[in-house]
Every structure is written in C-alpha cells, then in structure tokens.
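Just passing along the structure, written as structure tokens.
Just one protein chain is left out here, and the rest sit where they should.
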Amino acid sequence: MASKFTRSNSTGWLMAGPAAVLMGLFIVLPFLFAIGLSFTNQRLISPNPTQFVGLSNYSQLLGIGLLTLEPERDDAGEILREEDGTVSYPALRGYTRNNPDYPQFDGMREWFSVSLGESRTYVLARDVVFAKAVVNTIIFVLVVAPVQGGLALVLALLINQKLRGINVFRAIYFMPVVVSIVVVSLLWRFIYDGQSGLLNNLLGALTFGAFPRIDWLGNPSTALGAIIAMSIWQAVGFHMVIWLSGLQTISPSLYEAAAIEGASKWQTFRYVTWPGLRNTAVLVLIVITMQAFALFAQIDVMTSGGPLDSTQTIVFQAVERGYGKQDISGGSTISVILFVFVLAISLLQRWLTREKK
Amino acid sequence: MTSLRLLATSIAITTAMSSATFAQTTLTMWYHGAGNEVESNIVNQIISDFNASQSDWVVEMQSFPQAAYNDSVVAGALAGNLPDILDVDGPVMPNWAWSGYMQPLQIDEAKIANYLPGTKGVWNDQLYSIGLWDAAISLVTRKSYLDELGLRVPTLEQPWTGDEFMDALAKAKASGKFDYALDLGTAWTGEWYPYAFSPFLQSFGGDIVDRSTYTTAEGVLNGDAAVEFGNWWQGLFNDGYAQATQDPADRDNGFNSGKYAFSWNGNWAALGTLDAYDDVLFLPAPDFGNGPKIGAASWQFGVSAASEHPEGASAFIEFALQDKYLAEFSNGIGLIPATASAAAMTENYKDGGPLAVFFDLSEAQALVRPVTPGYVVAAKVFEKALADIANGADVQDTLDSAVDEIDADIAKNNSYGF
Partner (left out) sequence: MAQLSADNHGLRLAVRYTVLGLIALIFVFPLVFMLMSSLKPDAQLLSDTRSLRAFLPVGDISLDNYFDAFRRAPVGLFIFNSVIVTGVTVALTLFICSAAAFAFVFIDWRGRDLVLTLILATLIVPFETIAIPLLLIASKLPWLGLDGLTYGWLNSYQVQIVPFIADGLTIFLFVQYFKDLPGELIEAARVEGASWWQVYRRVVMPLAGPVLATAAILKFLVMYNQYLWPLMVVQEERYRPVMVGLQYFFQLNRAWGEIMAYLSLITVPVLAFYLFLQRAFIASIASTGVKG
C-alpha cells in the first residue's frame, strides 16, 4: 500500500488530528494526572498539603506475605483440635497485630491458606479486599469473554437468515442493551430475590418444589455467578450487532460459490464465514474484555461487593476508595495497576495472535 | 444575525434594568430535596417569604436528588463552584467544615437554645449547621403482635433489656406467622448502617471510634464489648431472625404486609405504617447494658466557605428557624420538629399525637454519630464490617481489620486535626 498515492503526512494528521487532540485533552491528560496522584497521598477533599509518598500506595495494595504455623499442642505434645475435629492453630492476629517480632506482617490479613502435613501455610495480603477484587475480575473476564462472544455469534448467525419478520427478532434480542445496565440491575434484583424472586419461583415450579430456594445475590457461592449470567444476558445483543455488521460485509457470491461446491453448513461456516469475520472477532474479543475489566455498575447496584467480598471488582474498589472513602490517590493507584495489567494482557494477546509471516 | 444581536442587546438591557431597580444581592442555595414535591414546596415557601421580608438579599435555590447530593457538593467544591447556602447531613458536616467547604454560622445562639441536641451541628466548638428537624428510629410493631406473643410493652422508663428483646424475637419466630421476626432494613445500604446500627454497638459499650481522642478505633470497635455486639449481630442472622440480604421492596413494604413482626425503622416511614395498621406501636430501643441508644442528626443548613455574603446566608437560615416552618416540615414529610413549641403545633408530634413518642425518643435516647471529619470513612468501614459479620465472617478478625483501616485513614489525614 505504500505508494505515493496513499502517502500524505498532512492529510493523515488533518483527519486523525481532531480525534487525537480531543482524546489527548480529555482522556490521556487526566490519566497522566491520575498516574501522578498515585505517587502522592492526595485526598479527595482535605486541608492537608499533598505529599509525595513514592510507591507506598502500590505496596499497600500489592503487599503479600507467607506465614507457616505449626498446630497448637498441649503440654504432652498432643495436637489440639477444635470441637469439630479440625486441627487448631494459633490465632493469626497474634502475628499480624502489634507483634514486634513480625513487623513485616503488621496489618496483613489471611487471603487463603493451605495445609501441608501438620503445618498450615497462610498467604497474607496487606489488602485482602483488593486481592479478592483482582481474582473476581479475572474470573469474570475469563467466563464472560468467551461465553458472551460465542453466544453473540450464534445469535447473529440465527438472525442473519432471510426470514419474514426477522427484524422483529433483531430488535427484541437487542432490547436488554437498550435499557441502561443500572436499570437492568434493579430489575434483576427482583428476579434474584431469595424469598419470592421469579427465578426461585420458576425453578420451584419446574421441579415441583424440589429445588431449594437460593438467595442468589446473598450467597457468596452464587453471587458472582448470578452477576455474570445477568451481564451476559444484558450485553450479548450489543456484540450480536457487531458480529452482524461483520457478517454483512461477506459477499453473497462467496456463499453462492460454496453452495455450488456442495459445501455443508459447517464447511460454509468454517471456510467462508469465519475467515471473513477475523477482524470482527478481534474487535468483539477486545471490546468484551475491556468492558468486563471495567465491571462496576452491576456491582454497585446489586451487591456493593458483598457478600463477604465475593463480588468485589477492581473498578468497584477504585470508585469505592476514590470517592466513597475520599482516598483519590488510592483509587488512582488501582486504576494505574488495572491499566498496566490489561495492557500487558493485550500485548500478550497480540503477540499470541500475531499474523505469522 | 441581526435578530441574534438584537436578542443579546435586549437581554443585556433587561439584566441591567433588573439589577438597577433592586439593589439586592443574590444568594445561591443548594438543597437535597429534588423529587420530593412536598419538601420542595415548603423550602420554596420559606425562600419566597424571606425574599419578601427584606430588601437586601434574594435567595435562589437549586435542588438535587438526595442520592446524588453529597457527590454533587464535593464535585462542586473541587471545581470551585459552591453556592452561598447549602444543606448538609449532620454527621458529614465536620468533614466539610474541616475541608474548608463551610464556615461557622453567624446566628444568635439564644434562638436555638431550646432546639433538640441532635439538630445542632457543632464542630471545633463552633456552630456550623442547624437543623429544622431531627429524625429518630424506633422498633415498630403492633399491639396485637405483642399480645399474641405474650410480651410486655416496653416504655421509655423501662425499655426492653437485650434478653427481653431476644426473647421477643424468638417468640415471633416460633409463632411461625412471619417470614422473619425482624426487619432491620439491610436493603438500605449506605449511611443507614452506621445511623441505625451503631447505636446497638454503643448500647453494648463499644463505639465506631474512641470519642475521648478521636485518633483511634482500637479497643472500642474491637474490644470485648464490640465483640459481644458482633456475636449478637451475627446471631440475628444465623438464628434466622433477620435477613443479611433483603430485597428493597421488602424493606419498603414488608412490615406493612405482615412479613415481619418487628421493624427497625425511622419516623419518616411511620406515616405509611399508621395507614396500614390501626394498632401500631413505636417502641424505644432495647438496652444492651449501657442504656438504650438511637442515632441523631438529620439534614441541616449551613453556609459555604465560598460565600462572599455569609451575613446574608446566615440571615436566611435564621429566618428559617421559625416554629411555623418547623411545624410545616413536620406535617409535610413526617419529620420531628426541632423544638417542643413547634411540636405542639403539629398533628403528629403534639402531646398525644401518634408520633409524639419519637420526640421523646429523640430527647431521651439520641446520640450523635462521632463528630469527626473521619466519620465519612469510618462509617463506610463500619458498614462493610457489619455486612461481612452478618454474612458469617469471623467477628474478631473483621472488627480488627475495620480498626486497622480506620486507624490507617486517621493517620493518613494527620489525625484530622485532633
């Protein structure tokens, strides 16, 4: 493509310039500002002067420690057990609170622990809530990206057929997207209600009452799953539309050729449709991943991160700290960490999916 | 083009004329009542009365929906765009005063001598804000429920003890008549948690921060009394008396439709309950050992630090401190009037009125939330700790980490000036 007809510095800048300037002023500049804040102790509102604090916001969020404890023994050396028979260990707070022998653990909390033989190894985190938020966010992304992208493609293929009234279905599948996620989250709280929610009533009716009532959003083992399901439902139409616009760029003549060759449906998809969707696929995957990493509104409306931190997410924590707890430097630090993290992933993704030359 | 210029000129002339005819200064005011028609009408009435009563000042109001109000004020302050007069939720006031958003009121102290203690916003020994009303919480139930369950009616002089309260919950649960014995309002996230539940902690003998120094929570939020409170709190959910997650619709409508035997709710919801049942009782908080306690302080008026006319702003607030306005707010939206004389003018709070008990509750049991700029953060930490404990987290560990977080925040803010 590098001919004199396609080369023009001035036109390139002229056409891309307005977008570049606007984004520089309204996204890049504020983000650089946020990076700056992450190295200070700036509060959202405070009469105290701002001070440079180096990396302490980062170490506060990312600090991790390992502590191995031996079981408690009685005078005879026998291992003490709890009432339910599990081995009893000394209380962690003896090590993490005001213990001059273990200054490195001060203020840390148990993130998770594993038993190795008799002893038990505790992984301590300086900020357990943030650690859980990172894990939850990754789970969310790993589930939502493939499932939502896949379902959206299936839907797009379904409604790309020539059928009378297909536009009605297109509109209906898109409807959840039309309604704001805040509104959708409010409506789904009724559906997920543990007492008389529609979902419980539906499952109860289908199984003639055999299915136990579940407090979907109030149970740590179901809350994140419930939010994942709702999120996929809400946004799948969005990606369906993107797939659809990709599908529509594929020339009908290719399908005609495939039909003449006697290709099966699967072969047509595999050798005609899918190769034609390559750029769309990259787009859908990246957009879903970005949106999934930014998970916030659903959490804010439905669970506020609970129960027991099972739905904490990175952006929810950034907002909770930056605005709710007026710790704007802490909130900014979280966004910088998120940025670096996602950037690393997308560079990796790009490297893995690079076109082999 | 010509018409545009013409328009611009005519606008300029009108503005010039209006400022020439009235040598008045405009005072801007922010209020949290958008979407509440009755409340807005009363505030508008006060403003137009004030504007008509003198010729120096004209107050103009901008209202905000309550849920978005605090964020709007903070954003306005950051952008250097605060009004002259603003209203502020009582416990948040020290934070705004400390941050330099507000300045002390210039009003005659004698005017507020007989106001309920919870309506006075005092920080650093100076009055920053004053409320025309207070709010109070009671344990709502029905006389018929108590009779059926064989329970005595507690009084201000002789409230239920903690044991009596738990006995009442156990009996309500055993009766099988209710979905849950107690509606705590866990659906209302946010300020409701510290406002409604920290008084339980205080009745056990603990607190959110140590009020003797305001520089730590160690010992008060994770001491023996607090752990005892935490175990009790967790028991409410473990024993099936209350829901850790509640549908907001159940909160709004559950007690009135017979789902709960008791409801821990504010006076603002009382009128609806009175409509639903004819034998409603508003009971005082139970006493867990250190006296029965409920929260105090509601929305109050103050003057922003940005105001160039604090004397005008104060004059407006002083003007609003009239019993007739206090009574109007109370009649309109069910709030507790700040003075006994105003209470006597209301339908609900006059002697023998259906809500008069709330005035007495406010007087007898109310304790303001910790008066410190750090309250805003401590309240969030407290809320999360309570939600975690309700969902089964280890009580001591959770309270310990809440203390750590509060103390770290206090340290980061140079002890908030204490």
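Miscellaneous remarks
Note that the chains take the letters A and B in the order they are written out, and that residue 1 is the start of every chain.
Keep in mind that, in the parts below, a contact is a pair of C-beta atoms (placed from the backbone, for glycine too) under 8 Å apart; a residue touches a chain by one contact, two chains touch by 3 or more.
Keep in mind it's a predicted model, so treat the numbers as computed, not measured.
From the options A:91, A:250 or A:263, the residue with contact to the unseen chain in the full assembly is A:250. Residue A:178 is the one among A:80, A:178, A:206 or A:348 that touches the chain missing from this view.
One chain of the complex is left out; on chain A, the residues touching it are 1-3, 5-16, 18-20, 22-23, 25-31, 33-34, 37, 44, 155, 158-159, 161, 163, 166-167, 169-184, 186-188, 190-191, 193, 196-198, 201, 233, 237-238, 241-242, 244-246, 248-254, 276, 279-280, 282-283, 286-287, 290, 293-294, 296, 315, 318-319, 322, 328, 331-332, 334-335, 338-339, 342-343, 346. Listed for chain B, the residues touching the missing chain in the whole complex are 4, 8, 30, 34-37, 62-68, 71-72, 75-76, 78-81, 248-249, 252-253, 257, 266, 268-269, 272.
By our rule, only the chains that are shown with their structure count from here on.
Separating the CA-averaged centres of chain A and chain B is a span of 35 Å. Listed in rising order, the residues of chain B touching chain A in the complex are 71, 74, 77-78, 95-96, 98-101, 179, 189, 243-245, 247-250, 376-377, 380-381, 384, 387-388, 391-393, 396-397, 400-401, 404, 408-409, 412-414, 417.
Those residues of chain A that touch chain B in the shared complex are 41, 43-48, 92-93, 97, 107, 109-110, 128, 189-190, 193-197, 215, 217-218, 220, 304-309, 320, 323-327.
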